[in-house]
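Of the protein chains in this complex, all but one are displayed in their positions.
The letters A and B name the chains in turn, as written, and every chain counts its residues from 1.
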Amino acid sequence: MTMVQTKPESPNTDADDQGADLRLAAITKRFGGFLAVDNLDLEIPAASFFALLGPSGCGKTTTLRMIAGLEQPTSGSMSIGGKDITGTSAHERPVNTVFQNYALFPHMSVLDNVAFGLKRRKIRDHQAKAKQALELVELGHLSARRPAQLSGGQQQRVALARAIVNEPALLLLDEPLGALDMKLRRQMQGELKRIQTDIGLTFVHVTHDQEEAMTMADTVAVMNQGQVEQLGAPRELYELPRTAFVANFLGKSNLVAGEIIEDRGDAVVISAGGNRLAVRKDRSTTHQGKALIGIRPEKLRMMWPADAPADGSNILRGRVLDSSFTGVSTEYLVEVAGIGPVGVFSQNHGQQLAAPGDDVVLTWDTAHAFGLDGDEDTQAGAREAEAAAT
Amino acid sequence: MRRRIGPWLVPAFGGLAFLFLLVPIAYVFAFSFNDAGRTNLSWRGFTLDNWRNPCGAPAVCESLANSLQISSIVTVIATILGTAIAIGLVRLRFKFNATANMLIFLPLATPEVVLGASLLAQFLNIGVDLGVGTIIIAHSMFCISFVVVAVKARVASLDPKLEEAAADLYASPIQAFWRVTFPLLLPGIVAAALLAFAMSFDDFIITNFNSGNVDTFPKFIYVAATRGIPAQANVIGSAMFIIALLIVIGGQILSNRRAKMLAAR
Partner (left out) sequence: MSLLTAPRSAKAKPEETRSASEIRADKRRGRVGYLLILPGFIFMLLFFVLPVFSLLATSLYTKPPGADIGQFVPALQFSNYAAVLGSYWPELVRSFAFALIATVAALAIGYPMAYLVAVRLRGRKLLQGILLVLIIAPFFTSFILRTQAWKQILADEGPVVAVLRAMALLPEDGRLTATAFAVVCGLTYNFLPFMTLPIYANLERLDTRLIEAGGDLYANSFTTFRTVTLPLSMPGVIAGTLLTFIPASGDYINAALLGNNQNTTMIGQVIDSRFFRVVDYPGASALSFVLMLAILFLVILYVRRFGTKELL
């Protein structure tokens, strides 16, 4: 009942088309023999907050630099608002970037930094406009300072003001919060979102932090090895990942390999290690043969054997290997015969906690499981997610 | 117990070194007040005459004017050509690097006599008259290498992202250069120009090979040394030293004050 049913492969085509949509068609970038971006198709609707999420080295920055015109694609084409911009230089594109380390001009005052783009385009009252942009990021009082005299968070805001003051068709942000500490980061996330909603610009936000992407973006594209694995609203990606990489990189998943042995009409049943696990057909990419079934740890219910239903599907019996109590919840690792360790995330309702060695039973709602292609690696993306978290 | 000689050893020794550097300058300065007559070898009494009339001795001021003119032109030539090379080399990082670096490094690895002698051999072979022009060429040649080395360090430490940011903010490559790159390189370029001026102004050996009968200030002193250097030369040497000191320190104080004012706002 909680599912978002849009087909994840196609982006929001019903968003209003008259703004400046960005369209990448079959964009490829090679560095020598190395394929950094692989035949990428992407459509970003106007006025949306779009996040490119992926592990380090997957080609996010390269994609962004090609959009900005700082790098030319090896092949493919791109357009903004229907106008082809392939091959044009950075200074000819209605696109602005918030660079990862801000790249503020150290020899100019904050105000001159912000007015720089306006002056280049010979916009009148550039000073007043720049002041206004500084007010928007709440730095009006520091406009005479040099960048070196600002804190990291303030520099970040100047970089933002310097870009948005130009009212670009597209604002590119390359890990803009990467250099900030956690607290400031959370605060700036909210602020960025507010500014984006206020001024209605299209934001393309690059990050390797899945939480950041999920809280801020309307649409998230998960990138891996130069390709988009899956694209959709955050909730949609989380609840219904279509590849093992997305399932593991975006939150945690238990992925279990098995064979489809029964077609129930609206669902299929997968046999794994002697257990019968059901998944709805509209939540599975495959309906016969080998398959992976995935369940998020928090969707699993853990019971004592005495309370468990005697028989049926979606029942796993196991023994607790490990548990860690965090207060709000407890994370368990349960060894299930024929399947292996399964992660369980159990909210603290005041129930009695299981201890290592206890026998337990795990069940779940069929509507919460998802099915993936049987050829996929159950661990895909897990290591990248760990690296991104540190 | 940690041995704590370091904290005062270095300042003491460094201070002595600076003293060593300045002793002969103090001597030159003191003897600019000497009531010397023809030769300025021993102390004959205090006078301000030399300072009142620095051009009093024959040919001192002509040679100084020659030197100032030559050094100024050399500074312009060497700074422009050297800065362009430094920027170009960083841009072409992966191409014919070794050859280019060699061409810049070799003049530095060649003693002045050899540089002077080879240019002289060249000028003699093609029959060029020696004079101000040949001095300027000779000085520019060895100053370019110094400028390249000084500016290249600055260019290399420049964040290439800044030019990208400028391009991203609608600056054409030329605008990006003049608005962002150049101002950031400027302190390095100014330092390189100062060095070029100093090296040219103080050069004797290369000049001596390629000057014909034109006198520069150092050449004048060298020639005069055999029969006694007039005290006016000390005046000019001291004055140049003081002027250089004042200009640079003044600039330093100004920029410090500006930084403080900015910080206070």
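Keep this in mind: a residue touches a chain if its C-beta (ideal position, glycine included) is under 8 Å from a C-beta of that chain, and two chains touch if they have at least 3 such contacts.
Just so we're clear, the structure is a prediction, and the values are computed from it rather than from any experiment.
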Quiz item: Which of these, B:85, B:135, B:169 or B:214, touches the one chain of the complex that we don't see?
Solution: B:85
Practice problem: Could you please point out the chain B residues that touch the chain left off the display? | Solution: 2-6, 10-11, 13-15, 17-18, 20-25, 27-28, 31, 41-42, 81-82, 84-85, 87-95, 100-101, 103-115, 117-122, 124-125, 137-138, 140-141, 144, 148-149, 152-153, 155, 158, 160, 163-164, 167, 173, 176-177, 181, 194-195, 198-199, 201-202, 204-205, 208-209, 217-218, 221-222, 225, 229, 233-234, 237-238, 240-241, 243-245, 248-249, 252-253, 256
Quiz item: Residue-wise, where is chain A in contact with the chain that is not depicted?
Solution: 30-33, 69-70, 72-75, 86-87, 89-90
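The criterion applied here is as follows: only the chains that are shown with their structure count from here on.
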Exercise. Determine the centre-to-centre distance between chain A and chain B, using the mean Cα coordinates as centres, and give it in whole Å.
Key: 57
Quiz item: What does chain A use to touch chain B in their complex?
Solution: 68-70, 89-91, 95-97, 99, 101, 103-107, 109, 116-117, 120-121, 144-146, 149, 162, 166
Quiz item: What residues on chain B touch chain A, complex-wise?
Solution: 159, 161-162, 164-173, 175-176, 179-180, 183-184, 262-263, 265
